Every structure is written in structure tokens, then in C-alpha cells.
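The structure under discussion is supplied below as C-alpha cells; questions concerning it will follow.
One protein chain omitted, others in place.
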Amino acid sequence: MNKIFLRILSIFWFWILIWALPTHPITATAAEKPFIFGLLLVGPYNDHGYSQAHYEGGQYVERKIAGAKMIYIDKVNPADRPGITIPQLVDDLMEKGARLVIANSDDMKDGIREAASMHPKIYFVHVSGDDVLTGKAPQNLMNLFGRMEYGKMMAGFVAALTTKTGKIGYLGPLINEETRRLASSAYLGARHAWENVLHKDPADLKFQVTWIGFWFNIPGVTTDPTQVAHNFYNNGYDVVISGIDTTEAIGVAQQKRLEGKDAWVVPYDYIGACEGASEVCLGVPYFNWGPGYVDCIQAVISGDWKSEWVWRGPDWQDINRPDTSTIGFVTGAALPASAKQSLNAFIKELGAGKTNLLKGPLFYQDGSIFLKDGEIASDQQIWYMRQLLEGMQGASSAK
Amino acid sequence: MKPKLLLRYSKELILTLAVVFLFTTIILLVTGAPVLAVYYHIFKGSLGSWAKFGHVIKTWIPLTLCACGLLYTFRIGLWNIGVEGQVMMGAIFATAVLRFGVESHFSELYLFLSILAGIAGGAIWALIAGYLKTAGGVNEIFAGLGLNFVAQAIILWLIFGPWKRPGIASMSGTELFPKALWLPSTFLLRISPIGIFSAFAAIILTALMLRYTRIGLCLKAVGNNPKAAYLFGVKPQPYMLLAMIFAGGFSGVAGCLQVTDVYHRLLPAISSNYGYLALLVVMLGNFNVWISPAVAFFFACLNIGSVQLPMMLQLDSSLSGVIQGASVLAALGMQAWRMRIRSNEVGAFYE
Partner (left out) sequence: MRVEVHDIHKHYGPVRANDGITLTIEPGRIHGILGENGAGKTTLMKILAGYTRKTSGYLCMDQVPVDYRTPTEASQLGIGMLYQDPLDFPFLSVLENFMIGQAVGLANQKKYYRKKFDSLAADFDFALRPNVQVNRLTIGERQQLEILRLLSLGIQVLILDEPTTGITNVQKDYLFSALKKMTSEGKSIILVSHKLKDVEAVCNQLTVLRRGKVTGEMKAPFDTDILLEMMFGQTPIPFNRCLQESGRTILELDNVSAPGGRSGLSDCNIRIRQGEVVGLAGLEGSGQDVFLRIAAGLLRPAGGSVMLKDKRMNAKDYHCFKHSGVFFQPSSRLEEGLISGCSVTEHFALQSDHKKFVTKWSDATSDAKKKMTEFRIIGRPDSLAESLSGGNQQRLLLSFLPRNPLLLLLENPTRGLDMESSSWVWQHLHKYCSDNTTIVFSSSDLDEIIMAADRVLVFFNGKMIKDTRTCETSSYELGLAIAGKR
């Protein structure tokens, strides 16, 4: 009897203790002065890739908007943060006073939508999503993305000018509309250079896409990107275009160079990706999130917020202008001067609309029509690319 | 439990925690992190508000379920490392059932079935390890580790293959289930009452089973001396299988809750390492039903609270991994110390 009593007593105290500890329930922190915004990064904030580009975009906002303050959480993915969900993190950011939350990954789509519908007073920007287009988005959620097709076209362009074997490898992340779009754009850029600058037969251009399964390497879960890059170089693909968030391909290219092989690489996402890899880096198409972020936040502050789908492109006056251009391309030291000239010309043509690579006739991998002869692709057609294009190798969707 | 024992347990627990803090502090000092601020933020980040407390409970539930399951296997002397895979299998089975429920109007029915399926999935996976042990003499640790890998591989295959989102091949998980197939949760704290209920039910059931039933007694007998237990008319093998079923069943529920209550889909990291963590929890909890949930709570706090480190202090949140590591060391140290005392005076260390 005594024992049971003691047991009950101890449990009782244990739970009393637990319930008593959190003393203050959620109180609306009405800090009016600084505008705090939260940033959820899928990878490490210093990954020299996708997440770092976002992180620096946030810093840009802090510089540009007086009183803006960023709080960020990086490595927001179930492998790095087991048991933690997006709504939980949003709660946390809110408690710290965030009035707008930016989620940077396609992977956070469901979570951010859930959080948005739970907190109608807070604004949400989902980068790379399409909830507004599909009509699933609540009023306080908008989508933002950059027209990276152009960046990828430039990437493909320099790759085709550089390759000696005529074989280009594309290190793909997972397969979805976005990644198909980007891989296809890179192919279109490459084919354009191959055909119109080098005047070679497009049939001689090999463009292989290999997917690893996620935006970055998760050991044991995805295919190892380092391994994939190695395979590319070992099999005669002398230029690798990276489509993943992290920079493994650069390291592999450098290693191959040391072994005396021809190896070039076009990384992705982050303006500084080529740093320290001048011997192999042909250039990098990158995101400049700062201006887009500034617009979103200014809209909240001024009360002009709209739940819209925003797809921002390069500033064709100068695609590398930090205050206006969302998409840019910086050339790397490994790119020869002649190629650079062709690239500049190509960019001019794109900007002037003289060249439009997304113009029919274009076919999907299985031969079905993507764009009819002379048809110019609409935003929607580009966004929802259903397959890779004819002429590319690699899976269009899961096996 | 005798008051003296309780005192001793608490003493041990406090000592362990002290060692954990000592280790962590040293590591923090070495890395140059602000020690007090780290503790403060972990504490505030886990128990600083009701919302956070709710998150902690969400982590606590599966952890406790796994820990309860492990108590059975530890009782009979089995190292059920396979608990991780059992969580995954529970999640897989639950997902399989829920997929049928996507279009259905009877979502409650499917939710209920998913729990049963979770139990079945975990139990089957555990039984395989148990069978390999009893019939093939394969050490349960190796069998369990192997099965963990297989379970992970099955999840990856499902996500990338048969259960992929239409048109998409991504390791990020299957299509989100419709809201109707989410476990209902209370508005306050956003905790699912069913989750809470199953955790408490697991604790109480385990306590009763181990203390007051013949099964509990036999598990203990076999665990302490299988040969003698046999002479007492207790066949070790069936009880080993039974213990595995319990462990697998509870972990399967944890896996099911991970799907229905936390992520609402299947993803590669669905188990959130709770299985491995639960092993640690039970060891730190001195294999005791009443202490383990408290330890699980501590780890849940650590897990949730450490998110603050990158946010507030720009520290890598893998520091929480360091704290967990320190806990392992402290637990092992504690174990060694216990053994020493035990060899000194063979006292009442068990209930």
C-alpha cells in the first residue's frame, strides 16, 4: 500500500513540476519599432550555395531597410533537425517577434502553408513555390522566385563552348518541375552555343542529367554527389553543370585537374561559388535575393501586401547589378576571353529579345510536343515543365 | 518502489545530470561558446512558453513510447537496437493504410486502422529480429542494426518509387495527407490527445505489466537467468519473442504518430532517431518505468531547445548532439559506478 502511494506521489510531483515550469503563455509581442523577419534556410547558412545566397539576401534587407532585423534558422530539414517541423519553427520565429517569414525551399511547401493558415496575421513568403498559382495559398502567403532559366542558359552556353569532348554532365538534385525547367534551360543554352557559335551538329552534343534525389547530400539517403561528379569526369564529361545547392562538383573538378585531366565546372546559386576555384570555374549563375526580399517587406510595411506569385528576372541592363537584378551570372577565371565575348553577345541578344530559346518547335523527351513551331512559351508553360527536352539524357521523372 | 530506492535513483539521476552538465560545460568552454547563455536559451527554448512546451510534448510522446517498448526487451536481457527500424516500419505500415483513406469519408476509421497497422509493422519487424535470435542464434544487436538499414532502404524505395509524388522524384517525402487524416489536436498547445493518451497508456501499461503480471515476472526471470528460468518451467524463447512484440508494437505506434501527428507524410528521416535516443533514455533512466519518461522529457527539451542556438547565438545546433554525447558518457559512467556499488553490496537494485 505504502509503495503504491509513494509511486503515485512521485508521479504527481513529476507532472506538477512539468506543468508548472512554463510560466508565461504566448503573449503577443507587439514590438512595433524594428521590423523583424524570419528566414528558414534548408541548408547551412554558409554553404556557399543556395542557402547562403538567401542568407546574404537577408543581410541586404537589413542594410537597405532601416530597422529591419533578420532572425534565421538554418538546416531546416528532417534529416538535420529530427522531430522539428516547419510550423514549430514558425511559432518560434513569431515568438521572437517576426512579422514576416521567408521559407527558402521547395521542400517546405506543405509546412509553410500549414503555418500560414494557422497565423493569418503574419506574412509568409515561400520561395520557389506555386501555391498562389494553384490557389492553395491563404491570403498571407506569397510566392517568390527568380527566372533562373536565363542563368542556366548562360551556364549551358559556356559549358558547350568549353567542352572538348562534347559531353556535358548536369548534376541534378531531385526531379520536379523546377529542376526539369532548369536542366532543360541549361541544355537549350548549350545547344544554342553548339549550333550557332561553334556551328556543330546538335546530335554530337551529349547532355546527361543525373539526379541525386535531394537538394544536397544526405548520407545514406541520397546518391552521393561527389560520386556522381567523379563518374562524370571519369566517363569523358569534361564540364559539369551543378544543379544542387552545395558545391561538391567544384572540389571534384579541382581534384581531377590535379590529376591532369580536363575538368571544368559551372556551380550554382551563390555569387561567391567560384572563389578559390579559378582554374576550373567557368562562371556561376546566381540568385540575388536582396531586391526581391526588400520589395516583399516594403509591401508589408506600406500595407500593399498582395498574395501573388512573383517571378523576378535579370536586369538586362546589367545582370550583375545588386540592387535590381535577381538573376546574375559572373564569369570565372577559367573561361577564355573569346568565350566571354560570345557570352556577352548572347546575353545582349537575350535581353533584347532577339534570341528566345524557349520558342518552338521544341519537343519533350518522349517526342511529344512542348512548343509548336513558332510558339513562344508562356510563364506557366515554362514553370510547369513536364519532361526534359528531346536531346537530353536522363530521367524525366522517377523510374 | 521503496522510498530508499527512490532516493537512490534520484541521487543517481541528479549525479548523472551533474556529470552531463560538467562535460557539456567543458566542451562549451573549449569551443568558446557562452556557457550560461547556451543553457539559458536551451531552457527558454524548450520550456519558455506553452507553445514550446507543446513542441516538447510532441517529441516526448514518441520517445516515451519507444522507451516503454525497450523496457520489455531490456527486462529480458535483449538489446533491441532494432527499435529504430521498428519505428520506421510502424510509419510505413501506417502510411500504407492511410493511403487508402485519402479519398475516403471515414477518416477516423483509417486513423484508427493506421495505429493498428503501426503496431503490426513494428511488431513484425521486431519479431524478425527476435526469431533470428531465438531460432538462428543471431545476436539481436546485429540483426537489429541490419533490419534498421533494411527499413531505411524500404522507406527510400517507397518514397522514390511506388509512393512518389506525381511527376516528382525527391527524397523529401511522400505527398502530404489531407487534413482529415491528421490526428486531431487540441487548439491549446496543439498536442494530439490521442498521442498523449497513448504515451500515458504505454507508461501505465508497462508499469502494470512488468510489476503485476506473470509476463513481467517471466521476462525478468529469463532476463536474469534463462537457464534457471527454464528449470522453473518458463521457456525463454517465447518470452523473448513476446518482449520483442511489445517493443516493436510500442515503437510502431511511435512511428505511426510520426506520420499522423507530426509530419503527415512519410519521409526518410521519419524515425527522427527516436529509437536510438530511447535506448539512451532507458539506460539513463536506470531501466525504470517511472524515471525513463522523465529522462525522455529532458531529451525532448534538449531537442527542441537547441534550435535556439543557431537562432540566438549563431552557434551550430549540433551542440545538442554534443550534449547527447555527454549524456551517453555520463550514463556509461553511471553504469560503471552502479556496478561497483553493486559488487560491493548486492543490494536491492531491482524493484
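The first chain written gets the first letter, and so on, giving A and B; residue counts start at 1 in each chain.
As a working rule, a contact is a pair of C-beta atoms (placed from the backbone, for glycine too) under 8 Å apart; a residue touches a chain by one contact, two chains touch by 3 or more.
If you're wondering where the values come from, they're calculated on a predicted model, not measured in any experiment.
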Chains in view touching the one left out: B
Sole contact to the chain not displayed, among B:T186, B:N224 or B:Q314: B:N224
Touch with the omitted chain, as defined above, among B:A96, B:V234, B:M312 or B:V328: B:V234
Touching residues on chain B - with respect to the absent chain: 212-218, 220-221, 223-225, 227-235, 343-350
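Here, only the chains that are shown with their structure count from here on.
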Touch list for chain B against partner chain A, complex: 1-3, 6, 45, 47-53, 55, 58-59, 62, 152, 156, 160-161, 164, 167-173, 176, 190, 262-265, 267-274, 290, 294, 297, 303-304, 307-308, 310-311, 317
Chain B-facing residues of chain A, complex: 3, 6-7, 10-11, 14, 18, 21-22, 24-26, 45, 71-75, 77-79, 81-85, 87-89, 91-92, 95-96, 106-107, 110, 173-177, 211, 213-214, 218, 220-222, 386, 395, 397-399
